[in-house]
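Quick notes on the structure that follows.
Left out: one protein chain. Kept in place: all the others.
Presenting chain A:
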């Protein structure tokens, strides 16, 4: 049986791992390559590296870092942050990234998703969406690391992106991110059950039972978290053992 995936996310700034609460108040949590290798050894199923300042500062994701990661890590990894062209993606894949994630640039130019899927295949095109539920109850798409609101509904954008060729959705709930109170189950479930591609739930994972909820209730294909792993609040082997005990299909450590 195909396993549910546990994915630590390493937010990168200036070649170092950082993680903020609700995207601000960054704390330094180490060297991305060493931390990534440690997670791989502990049983992480994939890794995501997000160059969180890239979009804002118009920096290119550090290709050298990607190359170093590719040399050292024996599980798949995704690179995101500020990716806006086929050339960007080509360089990252050539340096050993397995997948790339696009966010703001894809929203502004949805054709990018189509071009990437055609050039490199849908399997390496992850659409990242930062979404927030507003007082009207609707989930809206935010851009630029959550700084810019749009009028687009999360589900509509995800559906369009999949039709254009996105092979996976990385869904971050801004309402839940940093709260450690659990994942956004309703919107995750909506995407995971109504779209034909895997959905990676992100934002809010703070306790082991939250992962059970997001896999069982929301039917997420994967769950992503950052600070709970970085600051050793939950260890991956312990989490995987717990999930196995709940009869969730997991790759044993």
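Keep in mind that, in the parts below, a residue touches a chain if its C-beta (ideal position, glycine included) is under 8 Å from a C-beta of that chain, and two chains touch if they have at least 3 such contacts; residues count from 1.
In this section, contacts and distances are computed from a predicted model.
**Q** Absent chain per UniProt: "Electron transfer flavoprotein subunit alpha/FixB family protein", "Imidazole glycerol phosphate synthase subunit HisH", "histidine kinase" or "Carbon-monoxide dehydrogenase medium subunit"?
**A** Of the names offered in "Electron transfer flavoprotein subunit alpha/FixB family protein", "Imidazole glycerol phosphate synthase subunit HisH", "histidine kinase" or "Carbon-monoxide dehydrogenase medium subunit", the absent chain's UniProt record gives "Imidazole glycerol phosphate synthase subunit HisH".
**Q** Given that one chain is not shown, which residue among A:76, A:146 or A:241 touches it?
**A** The one listed residue touching the chain not shown is A:76.
**Q** Considering the complete complex, identify which of A:40, A:128 or A:234 is in touch with the unshown chain.
**A** In the complete complex, the chain left out is touched by residue A:40.
**Q** Looking at A:52, A:106 or A:124, which makes contact with the chain not pictured?
**A** A:124
**Q** So that we can see where the missing chain sits, which residues of chain A does it touch?
**A** Residues of chain A in contact with the hidden chain: 1-3, 5, 40, 45, 70-72, 74-76, 93-96, 98, 120-124, 167-168, 189-190, 192-194, 196-198, 216-219, 221-222, 251-252.
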